[in-house]
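Here the complex is missing one protein chain, while the rest keep their positions.
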Amino acid sequence: MSQEPIMDVAHLGHLELLTPKPEESLRFFVDVLGMTESGRKADSVFLRAWDDYEHYSLQLTAAKTAALGHAAFRARSAQALERRVKAIENSGAGIGWVKDAYGHGPAYRFRDPDGHVIELYYETQWYQAPQALRPALKNQAQRYPARGVNVRRLDHFNCLAVDIQANREFFENYLGFRLTEQIVLDSGEEAGMWLTATNKSYDFAYTKEAHGVKGRFHHITYALDSREDVLRAADIFLEAGVPIETGPHKHAVQQTFFLYVFEPGGHRVEVANAGARLVLAPDWQPIRWSETERKKGQAWGLKTIETFHTHGTPPLPGQSPFENETVEQDDLSEKGIAS
Amino acid sequence: MSQEPIMDVAHLGHLELLTPKPEESLRFFVDVLGMTESGRKADSVFLRAWDDYEHYSLQLTAAKTAALGHAAFRARSAQALERRVKAIENSGAGIGWVKDAYGHGPAYRFRDPDGHVIELYYETQWYQAPQALRPALKNQAQRYPARGVNVRRLDHFNCLAVDIQANREFFENYLGFRLTEQIVLDSGEEAGMWLTATNKSYDFAYTKEAHGVKGRFHHITYALDSREDVLRAADIFLEAGVPIETGPHKHAVQQTFFLYVFEPGGHRVEVANAGARLVLAPDWQPIRWSETERKKGQAWGLKTIETFHTHGTPPLPGQSPFENETVEQDDLSEKGIAS
Amino acid sequence: MSQEPIMDVAHLGHLELLTPKPEESLRFFVDVLGMTESGRKADSVFLRAWDDYEHYSLQLTAAKTAALGHAAFRARSAQALERRVKAIENSGAGIGWVKDAYGHGPAYRFRDPDGHVIELYYETQWYQAPQALRPALKNQAQRYPARGVNVRRLDHFNCLAVDIQANREFFENYLGFRLTEQIVLDSGEEAGMWLTATNKSYDFAYTKEAHGVKGRFHHITYALDSREDVLRAADIFLEAGVPIETGPHKHAVQQTFFLYVFEPGGHRVEVANAGARLVLAPDWQPIRWSETERKKGQAWGLKTIETFHTHGTPPLPGQSPFENETVEQDDLSEKGIAS
Partner (left out) sequence: MSQEPIMDVAHLGHLELLTPKPEESLRFFVDVLGMTESGRKADSVFLRAWDDYEHYSLQLTAAKTAALGHAAFRARSAQALERRVKAIENSGAGIGWVKDAYGHGPAYRFRDPDGHVIELYYETQWYQAPQALRPALKNQAQRYPARGVNVRRLDHFNCLAVDIQANREFFENYLGFRLTEQIVLDSGEEAGMWLTATNKSYDFAYTKEAHGVKGRFHHITYALDSREDVLRAADIFLEAGVPIETGPHKHAVQQTFFLYVFEPGGHRVEVANAGARLVLAPDWQPIRWSETERKKGQAWGLKTIETFHTHGTPPLPGQSPFENETVEQDDLSEKGIAS
């Protein structure tokens, strides 16, 4: 008999994004994406989509440069959290406990092999909608906002990493994530990985960092109900003057119907139809895409746009559509972003 | 610390439906729903939707009357199967092992408290599409058929049960299903339950049997990608002369966008948008609908149609839109349907 | 050779609706439907949908009771207007010229045989969006609002009439409208008519007034782009507490995908997908629906709701979901509604 799967991580909980333009970023997420502010603390504003059950799924923090603050996963139980913390401590990747987190209980903080800060927590604060935002149907967290893009819930995130294989093995071995799809170059080097802890076909992805800089972030994705919702989002982004990077179109990998834009702080933001596609098989065999297959472009033939391989946050000099936003490596270390 | 959740059931695998009109039922599922025949054995034809990863999700078996043959769930691992079988054996509900099942490994068969036959298995046969049905994208099980309603995958089923609470406790305690929503009458009696083993908000439902007859079946549901797909299905059913019972409309419970029709053998078949709504919380608190709340009808005000409360398979005399299809209790016992 | 069609009416221009709750009605049309206020004059507020090319398509006027103020059609040319005015004058239905209309040039006012006030005009004021509402694409009248239901443009209206045939002949003979569908009872009496001056399959409809009261209004309809947009509107109406009368569903007549709600003033408002269905044939043969055919209900089997046959504006005592809003016939005469 093969080993039993580790089921200790329940789902992606939230992301903290650092932004050099906190007010403009906030306006983007609230007015254009249709999110709701659910709290403030120090330099951070907490935001939620209408179907997120927890208090928030996005923490926007004012900072000198755009970067991932941290990504947080919720454990399946208190015992599951204990087991994972013990495993991570043994791996040497641990940073330690955060006791006073906003909106959830104690969180264990650690670094993945590329230096991104990740948290794991179990206790959490369920969202209680104020009167004005109470939904008509009691099985829904919050009223449908009917404003802007109306994103439904946090879906996934994507980081860049210098060594994909090392990160894949870390998340598989210490956290129990399951690989559903990957890109493997002709050289045998892994160039992309999509992992899940749920029946969604991925909860996050890491793709190859081309510039050797660790700790960079690629994009955050909010889910919409249908492909038509994504097309309507494109109309709304166009009207709002939000720069569209690429899409709407359908990825060959994972078949996600995607649309990528840039928020004012410089982060790439995706809205995607996270529709009916689920991975139900407990023993799903990872789909491996070769270099040749990836060169065919997206599902319906769109060529992958160049900035998709180069732009991340923090942006690098000469590699970004936001040239004047790039930062020195010093700033990254100061913010504790890059190891 | 509270008890850890049992994660031993991976997902709903397939249903066996008995039909008194096997050829007409087959034509409905293939020509109208857009399913693919993937095998035959004895009196059964095996059918699949294009995104089902296993060999089949529906077994149509010729019989004297329409009824549920059995419902089958896939366990998460060989060890998980062992654990669940031991628990069920201890419950006294067990029937025994089926060794020679079509398309999957050994299955343990048992009865729920209402007498429906349920199976649990782990080993399974992944679908290998023949050349003509191979998809363009390698992360898809089968080519999109572009025929009829184009159902995507088996989503859930619904049985009737005389004692809802007894069945809920059975599935929770012995199989680890989680209750996400329920109906509780003013008397305190439970009248409906929606349970899940996945991140789908339900994998099956049981609703109150009004006539005291055990072992009856309410409907099978296949998932579509969008609400527009469900509306188009309504157009197609209308053109094909398939009787529409109710819908398209949106349930208040679970917010499913539904459409119910009758297949030629007499079974109620639903196509539904099983879209972006997921239950990700590992500690989801069940939504309880009161008698008063349910009387409001569906989400946008549609009144629940009377046949929805009375028609099931096997049909009962005087309670069915298919009057001439009703059967004697004798037939049910013969087929091993009713206990 | 048969007679050539009269092509003198270009399209429906706008409606004036009287409302006893002007502020609440305004909030409904702006906040929930997503319309834009484009002017005020005396007791009236003028409103527009984002794709209306004229200054407005709806005039909301404060009044003691809900009623149709008038409906206005735009002529195809100055000469066309002249021809139609001459014809109407000869018919004896004329009222006279309105010289100082808001947002358009001189309008000729007349009564249809049921007493509804209708206007015909040619000169009009094209909408010039202020900076904040300027669209990204120059072939669009106004920025997509991304607020509420986001209705696109005025589509059609529906009046009640005691004598359908008399009204049909009036609009055909004096204005050149073409009949595309109709309901004819077994008695030979006409019970519904759908007429068009465009390639839309209808620009307005009249249906049988069951209570013998002349001059009543049934509903105004704004167009949405897709059926999914109509479903989303239902979600939004539910959240906003707007009473849904019936739908979403598909009419058999004209195949309109409909959703009917009541605005605070008591008028029935429809949002509908006015999609790809066009009547292009210049010699279209009217579709005649019999009494038996209509009893089958809507396209997918929904039974027509009772209030649909009884409620209109002004509401009648005992015939309305808005009982306390009903008015005496005196009020109607005062407002010049009923002849």
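Labels A, B and C are assigned to the chains in the order they are written; within every chain, residues are numbered from 1.
Quick note on the criterion: a residue touches a chain if its C-beta (ideal position, glycine included) is under 8 Å from a C-beta of that chain, and two chains touch if they have at least 3 such contacts.
These numbers come from a predicted model, not from an experiment.
Colleague: In the full complex, which of B:E4, B:E89, B:D235 or B:D283 touches the chain missing from this view?
Modeller: Selected residue, touching the omitted chain: B:D235.
Colleague: So which of C:H116, C:R227 or C:H267 would be touching the chain we can't see?
Modeller: Going through C:H116, C:R227 or C:H267 one by one, C:R227 is the residue touching the chain not shown.
Colleague: Could you tell which one of A:R227, A:H251 or A:H311 touches the chain left off the display?
Modeller: Touching the chain that is not displayed is residue A:R227.
Colleague: Considering the whole complex, not just the chains shown, which residues of chain A touch the missing one?
Modeller: 226-228, 231, 234-235, 237-238, 244, 246-250, 257, 299-302
Colleague: Could you pull out which residues of chain C are in touch with the chain that's been left out?
Modeller: The list for chain C reads 1-2, 4-5, 7, 10-11, 51, 53, 74-80, 137-140, 152-153, 181, 198-200, 223-228, 252-255, 273-278, 280-284, 287, 289, 293, 299.
Colleague: Mind pulling the chain B residues that touch the left-out chain?
Modeller: 135-137, 143-144, 146-149, 226, 228, 235-236, 238-241
Here, only the chains that are shown with their structure count from here on.
Colleague: On Cα atoms, by how many degrees is chain A rotated relative to chain C, nearest 5?
Modeller: Value: 180 degrees, nearest 5.
Colleague: Report the inter-chain centroid distance for chain A and chain B in whole angstrom, where each centroid is the mean of the CA atoms.
Modeller: 34
Colleague: How big is the gap, in whole Å, between where the Cα atoms of chain A centre and where those of chain C centre?
Modeller: 47
Colleague: Specify, in ascending order, the residues of chain C that touch 2 or more different other chains.
Modeller: 226, 228, 235, 238
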